[in-house]
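All protein chains but one are shown at their positions in the complex.
Coming up: chain A.
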Amino acid sequence: MATNSDGARNTKYVTMISGDGFEFVVLREACLLSPTIKGMLRGSFSEAKTGRCVFPEITGPVLEKVVEYLYYYHKNVNVPYVPDMEIPVELCLVLLEAADYFQLDKQMT
């Protein structure tokens, strides 16, 4: 993995870190769906330089589901009639907040 700031900008993967220390290495392309992450990875923010985004308010299981969604979305772009992703009931309220935080709250297409 590149360490200099220019290199990190163009890495294929981005590391997302939850508040309790879980790290998820996610395809940058998939991450950019979220305007929040897109903003973090832009400009001269430290996240843009290192390619590591820390989300202190979000716990591991929730971030895992968010990452699952990012890949689910990425995989199904332009696929008609996408099967639903499983969302456990106990996570649905925290996921509402997470979706709000990541601005994944409206149809983009």
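The working rule: a contact is a pair of C-beta atoms (placed from the backbone, for glycine too) under 8 Å apart; a residue touches a chain by one contact, two chains touch by 3 or more; residues count from 1.
Here, contacts and distances are computed from a predicted model.
Novice: Choose one: "Leucine rich repeat domain-containing protein", "Exocyst complex component", "LSM complex subunit LSm2" or "DNA replication complex GINS protein PSF1". The correct choice is the protein name in UniProt for the chain not shown.
Specialist: Choosing among "Leucine rich repeat domain-containing protein", "Exocyst complex component", "LSM complex subunit LSm2" or "DNA replication complex GINS protein PSF1", the correct UniProt name is "Leucine rich repeat domain-containing protein".
Novice: Footprint of the hidden chain on chain A, which residues?
Specialist: Chain A touches the missing chain through residues 66, 69, 72-73, 76-82, 84-85, 87-89, 91-93, 95-100, 102, 104-109.
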